[in-house]
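The structure under discussion is supplied below as structure tokens; questions concerning it will follow.
A selection of the complex's chains, in situ.
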Amino acid sequence: MDNLNTGDTAWVLISTALVLMMTPALAFFYGGMVRKKNVLSTLNFSFILMALISLQWVLFGFTLAFGKTANGIIGGLNYLGLTGVGAEPNADYAGTIPFLLFAAYQMMFAVITPALISGTFVERVKFKAFLIFSLLWATLVYDPVAHWVWGVGGILRNLGALDFAGGTVVHITAGFSALAFARVIRARRGFGNGSMEPHNIPYSVLGAGLLWMGWFGFNGGSALGANGLAVTALMNTNTAAAAAGVVWMLLSWRDHKPSVLGIITGAVVGLVAITPAAGYVTPLAALAIGAAAAPISYFAIKLRQGRHLDESLDVWACHGMGGLWGALATGLFASKAVNAAGADGLFYGNPRLFLVQLLAAAVTLIFAFGMTFLLATALKRTIGLSVSDTEEQVGLDIAEHGERAYA
Amino acid sequence: MTKKIEAIIREEKLNDVKDALQAIGIVGMNVTECRGHGRQGGIELVGRSGAYKVDMLPRVQINIVLSDHNLEQAIDTICHAAQTGSVGDGLIFVYPVEDVVRIRTGERGRAALMYPGDIDTRPLG
């Protein structure tokens, strides 16, 4: 344990707690946007995954993602049940903190990613189908992609793709999986007639506020130590969120009025976009990345609406497109002056990084979309994806959980 | 004879109406929140990206049970206080009432409808 550093350990411990908190924060971000009769169901999509995926991760998820690589495709089973993952650092991943802490920190990413997807099928998915899907998705999509990008020997890591804190692993996978799922499941009854007003926007503001805070752990903690890199990541994170929030406000003001739901959505989109780049760029680049992320997602929502697709809470537009932009922007703005362990991007004279980022994003995007399409289709044909019309009318809280949110 | 007034007005006009009624001595009333739909088509709300229409708008319904000789004055007062002149100002409905009982005292009929400061206890003028 010679190399253990208590300061690094302290920072990754608290970052783990911050990322954990992002899942209930997401629950409220989403829960505020659904109708009153579905709020518990929506909150629970996030909450139950804190439980379910934590178990999956401890038992076999971690080893699939970070076990000894099998040809760069998937991790081996050497860490099954976290055997051999203890208080000693593993220099492959983080040389100054216990390896078990690395596993715990990564667990929180594995938890929140399927929770992000849940925004696409709220207010109509069957709870049982949701559970099975999430477990399969975590195992068959998340764990492999995490291995490719972050695992020693992973194919995309070997390629030189940069993903500081999960723009590809978390946001592109979640966003494009959400798109695929939305194409398989039926729309909500009444979708498109404007009767689906968010029932409690303050909940969404609360969620966004806590997400913003939690993201300091998500991106800052990805430095895996309390060092200058963590600080850079934190500053970039905040700056991108700020820029995207302000730009989204201006966009919605131009079209209508400065929507509060728009402002908080903008901030979240900025956080998404900076995720892959947070440890590789300067604060002013972060400002640019955030500012550009807002219109990308804003118009992606308009596009999605134009296609009459009920991708209910716009996971694709916000996370998929935000993450994609972030991955590409990393290929543009990354600079070795910021992080010597990174690479220079296109704007620093290295077009190769941009192409690698593009390739990595494309591979991930296609894989996530395809696998999810298959999984969702298989579930639809077997146990069915969505509740009956009557259950939907009554609301999932009562129909699926026998509960009412408010009395 | 006793009548019931049901006035459906804008939420934001409630205080004005309440004060105006109190000023002429109409004290007892009962208010419910409701959503309505009439000549006004609905309003546009802004979402994350783009706007959408909400066609049931929040209104407040004031119920007042009163003697019919105060009816016209009450209607006038409400109309006056609740008007903005743009669509959506609302409607007043009048219904017959057959009986009134005051729970606390058991008083019935007109007697049950007297209040301190009531319109019917004021000197004429």
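Each chain carries a letter (A and B) given by its place in the written order, and its residues are counted from 1.
By definition in this document, contacts are C-beta pairs under 8 Å (C-beta built on N, C-alpha and C of every residue); 3 or more make two chains touch, one makes a residue touch a chain.
Quick caveat, the model's predicted, so the values are computed rather than measured.
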Chain copy counts across the complete structure file, not just the copies drawn: A x3, B x3
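Here is the rule we use: only the chains that are shown with their structure count from here on.
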Centre distance in Å when chain A and chain B are each reduced to the mean of their C-alpha atoms: 51
Contact footprint of chain B on chain A as seen in their complex: 194, 197, 251-252, 255-257, 259, 261-262, 265, 298-299, 301-302, 305, 314
Complex interface listing, chain B residues touching chain A: 44-55
